[in-house]
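Shown here: the complex without one of its protein chains, the others still in place.
Moving on, here comes chain A:
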Amino acid sequence: MNPRPTDAGRDPDGDPAGDLNGDPGRDPGRDPSRRTALSLAATAGLTLALGALPAFTASAAPRRPADTAPLTGTSHDELWWRAPGDEGSLIEQGLPVGNGRLGALASNDPGRELLLITDATMWTGGLNDTLDSDGQFPYGRDDFGSFTLLARLTVDIPDHDLSGVNGYRRALDLAQGVVTSSYVRSGVTYRRQIFASHPDDTIVLHFTQSGGGRYTGSVTLEGTHGEKPSHAGSFGASFPNGLRYGAAVTAYGSGGRVRVNGTRVDFSGCTDLTVVVSGGTNYAPDADSGYRDPTLDPEKLARTKVLAAARHSADTLRRTHIADYRRLYERFTLSLGTSTDAQRSLDTWQRLTARARDGVPDPELEAAYLQFSRYLMISGSRDSLPLNLQGLWLDGNDPDWMGDYHTDINIQMNYWMADRAGLSPCFDAFADYCLAQLPSWAELTHGLFNDPRNRYRNSTEKVAGWTVAFSTNIHGGSGWWWHPASNAWLSNSLYEHYEYTQSRAYLAKIYPLLKGACEFWEARLLTTTLPGTSGEVLIDDRDWSPEHGPQDAKGITYAQELVWALFGNFAAAAAELKRDTAYAETIASLRKKLYLPEVSPKTGRLQEWMSPDNLGETTHRHLSPLIGLFPGDRIRPDGSTPQEIVDGATALLTARGMNSFGWANAWRAACWARLKDADTAYQLVVNNLRPSTDGSNGTAFNLFDIYEVEKGRGIFQIDANFGTPAAMSEMLLYSRPGHLELLPALPDAWAVSGSVTGLAARGGFVVDLRWEHGVPTSVTIRSVGGRTTTVAHGSTSRTVRLAPGGSVTLKGFAR
């Protein structure tokens, strides 16, 4: 993911987005390639009915817990600040809330609460199926489309100007999923809580006080695309692409008056006030319906939802939300050690600053950083679309790279930590998205990939299965350049979720994606003879190692590794599901013939291209040729991989350097963790924790990761917020089916004592682990489907056999 290459040459004024159902230029009945696409679509459609929910829909009455169980987390699961967010800089200063679909960034300014509200499905653009003259996809906000804001909510309280309040404090309670701000004005303590409820499908703002204060002001809900308000409490409109959307708000309080005044809701003299907002679109994850639900009126549904929620007190809504949130949050706990009282006395921003300035580890802050990523995952990835480049959060309608799905690291990294850190249910949004897009992806592949203008087309002149470009949207469309191996990386990422969960139903669901990807490569791979040998190998056709080096290189390491892993995963899946036995054998035999990368005799590094020469930038951000080290694990430093290959990978990783930005550092950290180099991995984690100032690379005020696209201009990219915690978890546990390694790369900073519960392992286990002075003191292995695994630490290894659901506690891993 990077600034678009200068030679991309996109025409920003492409045709308006075509509609899948309305394209008269193509007759599916006479297009021979259409049949395969339709069969894929049918398979996917079937599984879809079992899996995904529509994005914005009427929901059943929530379960209302009678009371709240005591918190089991630590008091350190709180981030706090001493200043509100600036209206113009909410992407760095707003606090995120979200219910998995509906999100907001909140300013928490006493005198003017501002929420920039998003819905994951709020996209412009369309199928984007007319290629540019170079055979690649248009990439504009009208044709490809862009993620955009849904609404803007303000609660003005004019008497509460920040210049006149004292003791301002603002906190994000990670353990309960609630944003709180408080301040004192004229002796009265005012308190405000904001949360996004999944069960009630609304965002709730609750204003309270103690000491005899009153709230007087107004609530305004507006669109951000020039919509006219239809009522004071709601609006609705549609985009040129036919997507309907709408939002609604209601407010209620006590002790004063709340009334509609034109396009505002005014309140006066209220001792407390509750504001409930909801909204959404008529997006439907269904290619057959053109990704729309024509029966859905989003504005009306939003009004129904806020009125339903408003029948309950804010306390009830909050209790319902917290119970729901904690069911996910408490699946995983983490302690990396104890911070000092001096560190604890600092607010989160000061703490980040001190961590970077003083170079002293702050284990509680570092653990909270990981827990923040889990908060983002719970808030941004449930029952709707997956997290995009900005997760679920925006501060404007022109996010860089459209806030889209980038398939050459970013969407994959977004989901690296979901399983590892106890949030497997949040992974479903990613899998469901791919399944819902598959019919369109397959159709576009069949119709367009072998376009003679496409430099990446198959020389074999065959095409099968599916692939996508570097960018994908939510309308079944691709953007920017074709990216053949995207299908393999997406499939492998989805398969890994199966490795963690061992859910056969899930495996059956994603099977069409894996099979379609295999079919694509079966049609694409070229047979060649390596110089100086007689053996034939299979290689990728003309391709581009992501965003790096020559754009017509055959046999790039990236693709060879991904396809090698894909073919292996498919064979395992077919065996598990007892399907396609013959085809699985075909794929397994192809896999044996795949060329695998060599170490350059010139540089000593693993080759990125089939060349001993360095054809790119030594410190390039992408680690595409190391994909077999992480997230793949073909390259293992345990004696099973030739030492020359491990050394070559290490040399390449070393050459890539330590000073990149967010996701690039996170990827490096995970690779170093795989190489068991704790200090280097930790340093890269720490590099990402550096506070971002004036747009520099690092962590913003609100802990969002900032990428400096140009001097002085930093943008939010959420991938590092997930990739860095994933690397942290790899430092605590390495796993592959049948083998776990405890604390493979534990840095000194975390070694004194620590614990983790709910850490998931590939092969179907969950690990609870305590350690002292770098040595595991107590290990509990629970099976979520796995049966046999070795559990190793240093030179000690045990074999564990469990029935699904069983668990065992191990002790005595002294060095």
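The rule is simple: a residue touches a chain if its C-beta (ideal position, glycine included) is under 8 Å from a C-beta of that chain, and two chains touch if they have at least 3 such contacts; residues count from 1.
Just so it is clear, contacts and distances are computed from a predicted model.
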Fill in the blank from the handout: From "Phosphate transport system substrate-binding protein", "Alpha-galactosidase", "succinate dehydrogenase" or "Sugar ABC transporter permease", the UniProt protein name for the chain not displayed is "Alpha-galactosidase"
Exercise for the section: Kindly state which of the options A:Ser59, A:Ser89 or A:Gln683 is in contact with the chain not pictured. Expected result: A:Ser89
Practice task
Taking the full complex into account, find the residue in A:Tyr168, A:Phe332 or A:Phe765 that is in contact with the omitted chain.
Solution key: A:Tyr168
Exercise for the section: Identify the residue among A:Asp109, A:Asp129, A:Asp404 or A:Glu561 that touches the chain left out of the display. Expected result: A:Asp109
Practice task
Would you mind spotting which of A:Arg259, A:Arg357, A:Lys593 or A:His773 touches the chain that isn't drawn?
Solution key: A:Arg357
Problem - For chain A, the residues touching the chain missing from this view - result: 81-86, 88-89, 93, 109, 161-168, 183, 186, 342, 347, 354, 356-359
